[in-house]
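Here the complex is missing one protein chain, while the rest keep their positions.
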Amino acid sequence: MTGRKSFGSDNHAGAHPEVVAAIAAANTGDASPYGADEWTTRAASDLADAFGAAGAYFVFNGTAANVLGISLLLRPFGAVICAESSHLHVDECGATERNLGNKVIPVPTPDGKLTPELIKPRLTGRGDEHRVQLKVVEIAQVTELGTCYSLDELRRFGEFCRAEDLYLLIDGARLANAAAYLGCELADLASYADVLTFGGTKNGAVAAEAVIVMRDEMAAQFTALLEDKLWLRGALHANAMAARLAAGLADAPGVTIRYAVQSNAVFAALSADRITALQREWKFYTWDEAENVVRWMTAFDTTEDDVDAFLQSIRASACE
Amino acid sequence: MTGRKSFGSDNHAGAHPEVVAAIAAANTGDASPYGADEWTTRAASDLADAFGAAGAYFVFNGTAANVLGISLLLRPFGAVICAESSHLHVDECGATERNLGNKVIPVPTPDGKLTPELIKPRLTGRGDEHRVQLKVVEIAQVTELGTCYSLDELRRFGEFCRAEDLYLLIDGARLANAAAYLGCELADLASYADVLTFGGTKNGAVAAEAVIVMRDEMAAQFTALLEDKLWLRGALHANAMAARLAAGLADAPGVTIRYAVQSNAVFAALSADRITALQREWKFYTWDEAENVVRWMTAFDTTEDDVDAFLQSIRASACE
Amino acid sequence: MTGRKSFGSDNHAGAHPEVVAAIAAANTGDASPYGADEWTTRAASDLADAFGAAGAYFVFNGTAANVLGISLLLRPFGAVICAESSHLHVDECGATERNLGNKVIPVPTPDGKLTPELIKPRLTGRGDEHRVQLKVVEIAQVTELGTCYSLDELRRFGEFCRAEDLYLLIDGARLANAAAYLGCELADLASYADVLTFGGTKNGAVAAEAVIVMRDEMAAQFTALLEDKLWLRGALHANAMAARLAAGLADAPGVTIRYAVQSNAVFAALSADRITALQREWKFYTWDEAENVVRWMTAFDTTEDDVDAFLQSIRASACE
Partner (left out) sequence: MTGRKSFGSDNHAGAHPEVVAAIAAANTGDASPYGADEWTTRAASDLADAFGAAGAYFVFNGTAANVLGISLLLRPFGAVICAESSHLHVDECGATERNLGNKVIPVPTPDGKLTPELIKPRLTGRGDEHRVQLKVVEIAQVTELGTCYSLDELRRFGEFCRAEDLYLLIDGARLANAAAYLGCELADLASYADVLTFGGTKNGAVAAEAVIVMRDEMAAQFTALLEDKLWLRGALHANAMAARLAAGLADAPGVTIRYAVQSNAVFAALSADRITALQREWKFYTWDEAENVVRWMTAFDTTEDDVDAFLQSIRASACE
């Protein structure tokens, strides 16, 4: 598709050219299927090293990664607790319930971030055979609202989970953006978790997400993502473009930024008329129709010119 | 078990003697199994008549009744919405998720009663393939907090569901108590619903609950419950005993009734010390430890003397 | 239901009068629900003792008992192997697949009895992630064809399962009849199994089956069944009535017994016309329409007169 850069979602971006090149380069001769090829072995090994993990496994998409991750941690009567705004609860069409049969317990949060304090009052009914047994805490790093948990918040979560005999699962569809924002290593983000997912698709890979298992145990394209920290270069760039967009909005009349910009997402409120006008030209989603909040996402391939042109349109829309 | 009457739950009461007598009377000669016997046929027919329903089906317990009822109304991507305090969400150990694979969406309510207004803001994402599709509204009549929906509230729910293309499922584990409170027929309670469950166990039956299907389609003991409105006599009595208990508490120092007493449940707050003291002698559950709220349930076989002796203990506990 | 004794199935018989009496006797005063009452505790303890088991759990019917038993032994990728004619595969409407999601692998057998030799060639694909992993061997004692495994056959199965890292689950819906036939204790039948089910319903109980767990870990009516070996008295009688029926058929023209009569079932072949004529008067099932095989079941309450009258009808049908 040609035309203007989409600010709809980082998965509107295509595959990273280095990833496509890596696929083409790997596509010579025969290889064992079902993950027994040399690239998969190497990618899994590289990923496990980067995360300080016991093992890494590959799936086709982020929903499958969450389902596989949870399946490793729950028995039939177990439950997972998550933010009410989480991808797991809202955007996966009930995949956890359907595929695993486990209850998902949503918790309202002010900014998409779960806290131990929000979970504690729900740790009731333990040992009661009428009640599901809460066992997995799922947090997303980056959250659906673009916010990030600090390393200190993660540490507190890890301690809380250990003290309460809970597992910590991190949905890392945008984990690279969090590492870019926090300026830390993937291993730092992983050290308090039991299982993480690591999103390739939103970082320029083709149908490839990883499940990282910290305590026990991916593909050619992931190796490309890992080499030279391609995952980080892309994420740093995407975050920088979001920051440029947010900075440009600071003095834009009638536009309010709703959440801290801590990744590649900018949530903003502006009038319904302006949203309609902008969407004629630009692609993005309305997040909350009642409150006229929109979500603007940047990606590894968003350019400064894209952002500046978009800002110009936003400002122009104020005058219509 | 001998000893003092339990105020723990109406399912602490045994089977109604008339039900046991009916089982014994039916236990002569051979009969076709799996529901093809004459008593089941007659009981199903009688129940369908009493509810103005298309058909009635029998299961062993209330959780199975809810699961079967929901299974009739949801496709794999469908969801059921219910009060956060509901039996369906809290006390069935995730049976809907495990057995049907469908998402359950809990909504906080002030008094256990769901309203169209609480549901409306959650009717988003229709047609979005990432999201479960809300299709069943589940309300309990009587709710877990002992409150009842008025006939007018039921009518509004029926109209709302029809307008929004939703189904209405009523968890009727204590439906008899609601009919006794509202002074109405079972058919009046059923007329706005698509599927209801009808609890036999809490009315003195043995492992028998019914699923009532209003638009398309029980056993010896249910026939006994239906004859001479045994279900109503028992429920009227249980409600009257709860009312007597509540009346007796009106001038009891240090005891506050928390919800309207509209069935056979009294929720009350009193000091933790008094709860502990009372539980040494009497059987009942603490509902909310943080707020010192207890639940006192009456049953078809609670006597005035049971209530009065309990009231005396409650008053005495204030002086300790 | 009045009228002639049914030879359709042992579950056409009602509840044993001693069981109904035990229920009535227990029905005094209040008790804790959900299995926390004194009778359940005692019955579970008595059953565990009788089987030399770690624990006993109660469910409402035989299908639930099989599903619960298998759920204790299989992981999501595991499979259960059973006779193609088994109740588990044929008569439970896919309950194992639907409720547990595990594959059931049926094996054709000559007489309803599985053998280690029939299983061995199917122990392939171990460790292959494309294939389900065979883990549970399910055999029924008595089988659907009325045959019994000898204690020696059970011992060989137990050794085979241990050597091949398999679990042995015994469907004991008619285990009492097998013990009566083999003249052994329940504990003898259990000693090579990991999990057994123990049928109450076909022995005169009301909606009560037990799951017996041999290595780790019911109700008033089960206690009645266990007291004075009521389960055995009923089963001995039922078996004796089947033996009487078989003996009476030995010289009946045109009737061939198809399987060894080792319990309370007689499978016989006779002409389609005679089957039709007999079914006008008597209740029983045609097992195999193509081969005109019928199944005649006796129960704890089948009398010698019932058998003799039935034999007279069978002989008379030869002359029509």
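Chains: A, B and C, in written order; residue numbering restarts at 1 for each.
Keep in mind that, in the parts below, a contact is a pair of C-beta atoms (placed from the backbone, for glycine too) under 8 Å apart; a residue touches a chain by one contact, two chains touch by 3 or more.
Quick caveat: nothing in here was measured; it's all calculated off a predicted structure.
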item: Among C:D91, C:E159, C:D228 or C:E304, residue touching the chain not depicted; value: C:D91
item: Of A:E38, A:E129 or A:E289, the one touching the omitted chain in the full complex; value: A:E38
item: Absent-chain contact - pick from C:A79, C:A176, C:A208 or C:L230; value: C:A79
item: Residues of subunit C (touch criterion as defined above) contacting the omitted chain; value: 76-77, 79, 90-94, 97-99, 101-106, 121, 125, 129-132, 289-290
item: For subunit A, the residues touching the chain missing from this view; value: 1-3, 5-6, 8-9, 11-15, 17, 20, 23-24, 26-33, 37-38, 60-61, 99, 206-207, 283
item: Positions on subunit B contacted by the hidden chain, ascending; value: 34, 71, 76, 129-130
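What we mean here is this: only the chains that are shown with their structure count from here on.
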item: Relative to subunit C, chain with the most remote C-alpha centre; value: A
item: Distance between chain centroids, defined by C-alpha means - subunit B, subunit C (Å); value: 36
item: For subunit A paired with subunit C, centre-to-centre distance based on mean C-alpha positions, whole Å; value: 53
item: Per-residue multi-chain contacts in subunit B, two or more chains; value: 99
